[in-house]
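Left out: one protein chain. Kept in place: all the others.
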Amino acid sequence: MTNKTSILSGRRTKSLVERIMNIIFLVCGLASVVSVVFMTVYMVVSGGAIIAETGVFRFLLGHVWNPGGSEFGILPMILSSVLATLGAVLIALPVGVLIAVFLAKLSPGKLATAMRAFIDLLAGIPSVIYGLLGALLLVPAIFKLQAAAGLPNSGSLLAAIVILVIMILPTIISVSETAIRSVPKQYEEAALALGSTRLQAIFKVTVPAAKSGIVAGMVLGTGRAIGEAMAVMMVSGNAAIMPELLRPVRLLTAAIPIEWAYSSGLHRQALYGIGLVLFVFIMVINLLLRQVMKKGGAQDE
Amino acid sequence: MTPVKMHTRALNLFYGEVHALKGVDLDMPEQCVTALIGPSGCGKSTFLKTLNRMNDTIASVRISGEVVLDGEDIYAKNVDVTTLRKKAGMVFQSPNPFPMSIYDNIAYGPRIHGEKKRIVLDEIVEQSLRDAAIWDEVKDRLKKPALGLSGGQQQRLCIARSLATKPEVLLMDEPTSALDPISTSKIEELIDELKRDYSIVIVTHNMQQAARISDYTAFFLLGEVVEHNTTGDVFSNPKDRRTEDYITGRFG
Amino acid sequence: MKKTFSLILAAVLVAISVAGCGTKSGNTTPTPSSAPTDASTPTPTAANLSGGVKTGGSTSVEKVMTALIYQFQADNREVTVDYEMNGSGDGIKNTISGLYELGHSSRELKSDGSEDGLTATAYAIDGIAVVVHKDNSIATLTAAQLRGIYTGEITNWKEVGGSDALITVVTREEGSGTRSAFSELIGFKEAEILTSATVQDSTGAVQTTVSQNPNAIGYISFSDADTSKVNTVPYEGVAVSEAALKDGSYKLKREFYLLTKTGSTLSPAAQAFFDFVLSAEGQKIVSEKGLLPIR
Partner (left out) sequence: MNNTNHGSITQKRRRPSEILLYGLIFLLAAFLAALVVFIIGYILAKGLPAISVQFLTTAENPIEETVGIFPSIVNTLYIVFFALIICVPLGVGGAIYLSEYAKNKKIVGAIQFASETLAGIPSILYGIFGFVFFCVLLNLHVSLLAGVLTLTIMVLPIMMRTTQEALRAVPKSYRDGALGLGATKWYLIRTILLPCSLKGILTGVILSVGRMVSESAALLLVAGGSAMYMPRGSVWEQLSHSGSTLSVELYRYAMSRGDNSTAFGIASVLIIIVALLNLLTRFVAWRLNKR
C-alpha cells in the first residue's frame, strides 16, 4: 500500500530561504539600475552647474574656451568630436564590412581564425598604446601633409580619425561578421542557383540580409569612437579651435583629462559640464541602438 | 524518341572518400518531366546538384565523367557557371525566398544578369508570377516582404523566381516535401503546364507524384541508376527486381 | 569546472598577500647610500619619528619631490610620506581641507581669495627653459620675440633668425603653474596665447612633442630638460644653467612651494620632513635634481 504523502508544504523554512534568495538576486539585479540612476543624477547635478551659470546656448554654442577668463564655449570641441567620430565611422564601416565578408565567406578556415585572433588582440589593446604609437609614428607622418598644406606641423583631426578607425575596426568587423554568418545559407544558395556570381550573392543577398547586425556594429563603433579620450588626447594636439582636418583640435573627451589636474572651482565644473554633454550624446546613441535592434529584429522574424 | 536536352555519361562523384555516384548514364529528354526516385541517401539529390554544378560549393567534392547540356560538357574549363545556372534553374526542397519584397525576389535574377529597365522588369515579374500560377494571389502586394507568404505560395514564388531568368531546364529537389497536400497538388499542376516550355528534372520521395506528373522515371539505388524508362513501364512492369521491391513498398 | 575557478581565485589571492605584506618592511631595494662624494653625516633626526605624512599636489615638482621623499624615508625608516600626484588644484584644495598636511605647488598662490588660509614656503627655484628640436640651432630669443611667437604674431622661424618653416607653438594646459609663470615673465596674458597652439598636459609631454617636431617650440621646467632630446634656447642671450639661475642673469624662473595651512601646527613627522627639505641635505638633493636651492 503506498503511503500517500501530502503535497501541502510542511516545512516553513524552505519557503523562507527561497524568499531571501529572491530578494538577494533582486538586489543584485537592481545594482545596475541603481548605478545608472546615480550616474545620471550626479552627471546632471555636477555638470548642470556650469551650464546654468553660462547659459545653455553660450555653453554649447560659444566659440571661445578660456577658463581663465571664465569663457566656457565648447562648440569647437563638439564639432571636433562629431567630425572625428563621423570620419572614423565613415571609413571604418565599409572597410570593416569588407573585411567581415572576407573573414566570413572568402578566406580559408585557418587564415580566418588566425586573423580573428589577431583582431581580438587589437580590440583588447589599451587605448593608451594606440596613443603612444600615434604620437610617435602617425603624427610625424602627417607633418608632410601639413607642410604641403602650408600649415604648421602638429597633432591633427586627421591623426585622431586614423587612430579612432583602428580602434573601432575590431568592433565593426566582429559584429558584422557574426551578423553575416547568421544569415541562413540557403539565401546564398538560391542566389547562386539563379546564376549570380559569388560576390553578387554575398553583396546583393547575404550582406543586405545582415543589415541590422551591421548597423548595430556601426552604432557600437560610433559609441566607442565618441567615448575615446586617452589615445585621442595624445595625437590630436588639443587646440580648442574650430576643427580642420590638418589642424590641431580638442575633442570633448580629451578636454576633460587634459585640464583635469590643474582645474578647480568653476573651471572644474566646466569639465563636468563637458562630461554631461558627452553623457547626453551617448544616451542618444544607446537609444538609437535599441531602436535599430528592435526594428532590425522585427524585420528578420 | 524525343530529343535529349541533357545527358550524363559515366558520371562519378566522391564526397571525400564516399563514392556517391557510380558511373551514372542518364538521358533527360526535352520538354518532358524526368522523375528521379529512390531511398534517401541513394544519390538522387546529389545527381541533381551536379546538373547545375551546385556541388561546386562543397569543398571536398571530386567529379569525373561527362554531363552534357545542349551538346556542351558543363564541367569543361571554359564554362561560365553563372550562365549555366541561368540556363538550368533550380528550386530547393524548403522554400527559400530572399528576405526582400515579392517584386525584388522575382526581379533578382534578371537584375544580376544585366536587366535594369523598370518596365521590362515589371513585365518579367508579372509574366513569371503568372507562369507560376500565383499572380492572382500576390498581384496587389508585390511590395510586401516575401516571407509573409504561406509555404505553398513561397515555393511557387521560388519557381517564378527561377522562371524569371528564362531557364531552359528546371531542376526541382523534392519541391513539395515541405508542403501541405493542397499546395502540393497546385505545384504538380504547375509542373504539368511548365513541361510544355521547359525540360524538368524532379527528385521526389512520393512515388504517386512521380507516376502522376513525370514522363520518364529513373530509379536510383546506392549511387547507381538501377532502371530508367518511361514512367508507365517503370511502374507497371519494372524489369529489375529491386525496382519492383521499391515501388511496391517492400523496402526502402 | 569548479576547480579551475577556485584555482584562479587562489592564485590571485596569493599574489596579493605576497605583495601586500611581504614587503611590509619598507623598501627591498638596497638603502641608498648618501651622496658618495661628501661624507656629511645625515642630518640628526629627532627622536625616532614614526607615522605617516599625507602630501599631494603639482606633478611638475615630481622629480625633485620623489627624490626628497625617498631620501627622507631612507633616513627615517618608520616614517612614510605619501605623495598624491594629482595636480596643484587637488593639492591646494586638500591642504586647505586638512587632508594633506603639506601641499605641493609650482606657482604662487592666487590672490583672488580662493587660496587664502595657506602659506607657501619656497624651497627651490626652477628655471623655465625654452626648448626646440635638436636640429633647430636658433641662437637666442628675446622676450618680445617669444611674446610674438606665443601670441601668433610671429609665425615663421625665419622672422626670428631661423630657417624658413612655420612655427609649431606648444604650450601647457589652462591652470598649469609653469604656463602662468612663463606668460607672466614673458609679459602676455594667458588668454592671448595662440588658440591653435598644441596643448600638452605636462612638462614631459611638451618635451616629447617638441623632440619629435623640427619646427616646434615649447617651454618646460629646467629640472626636467633632457638635452639629449631637445635644445634649450638662451633667453635674452643668456643660456639657461644653474649658475645663470644662481646669479640671476637667467630671468625665466619660478619657485616650488610647500603649502601649509596657516596657523595649524604640523605633526612631528611632517614638521621633520618640512625641515628636511630646507635642510642642507635636502637642498643638496634639490640642486642634484637640476634646481636652484633656495638657501
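Going in written order, the chains are labelled A, B and C, and every chain counts its residues from 1.
Going forward, contacts are C-beta pairs under 8 Å (C-beta built on N, C-alpha and C of every residue); 3 or more make two chains touch, one makes a residue touch a chain.
Predicted, not measured: the structure shown is a model, and the values here were computed from it.
Participant: Going by the stated contact criterion, tell me the shown chains that border the hidden chain.
Facilitator: Per the contact definition above, the missing chain touches A, B, C.
Participant: In the full complex, which of A:Ser70, A:Ser182 or A:Asn286 touches the chain missing from this view?
Facilitator: Only one listed residue reaches the unshown chain, and that is A:Asn286.
Participant: Taking the full complex into account, what residues of chain C touch the chain not shown?
Facilitator: 1-2, 4-5, 8, 12-13, 15-16, 19-21, 23-24, 26-29, 32, 56, 59, 62-63, 66-67, 70-71, 80, 82-86, 90, 94, 99, 200-205, 207-208, 211, 226, 229, 285
Participant: Determine and list the chain A residues touching the chain excluded from the picture.
Facilitator: 14, 17-18, 21-22, 24-33, 35-39, 42-43, 45-46, 95, 98-99, 101-103, 106-107, 115, 117-122, 124-129, 131-133, 135-137, 166, 169, 197, 199, 203, 220, 223-224, 226-230, 234, 253, 256-257, 260, 271-272, 275, 278-279, 282-283, 285-286, 289-290
Participant: List the chain B residues touching the unshown chain?
Facilitator: Residues of chain B in contact with the hidden chain: 69-70, 72, 74, 76, 78-80, 82-84, 87, 110, 113, 115, 120, 124, 166, 168.
Just so we're on the same page, only the chains that are shown with their structure count from here on.
Participant: Could you say which chain's mean Cα position falls nearest to the mean Cα position of the entire protein shown?
Facilitator: Located nearest the centre of all protein C-alpha atoms is chain A.
Participant: Starting from the mean Cα coordinates of chain A and chain C, work out the distance between those two points in Å.
Facilitator: 36
Participant: Between chain A and chain B, what is the separation of their C-alpha centroids in Å?
Facilitator: About 48 Å separates the centre of chain A from that of chain B.
Participant: So the centre of each chain is just the mean of its C-alpha atoms; given that, what is the distance between chain B and chain C in Å?
Facilitator: 82
Participant: Which residues belonging to chain B are in contact with no fewer than two other chains?
Facilitator: There are none in chain B.
Participant: Under the stated contact criterion, what part of chain C meets chain A in this complex?
Facilitator: 59, 86-90, 92-93, 114, 155, 166-169, 173-177, 190-191, 195-201, 208-209, 212-216
Participant: Which of the residues in chain A end up touching chain C in this complex?
Facilitator: Counting only chain A, the residues touching chain C are 66-69, 135-136, 139-140, 143, 147, 150-155, 233, 237-241, 247-248, 250, 257-265, 267-268.
Participant: What part of chain B is in contact with chain A in the complex they form?
Facilitator: Going by the criterion above, the answer is residues 52, 54, 57, 82-86, 89-90, 92, 94, 96-100, 108-109, 111-113, 145, 158, 161-162, 165.
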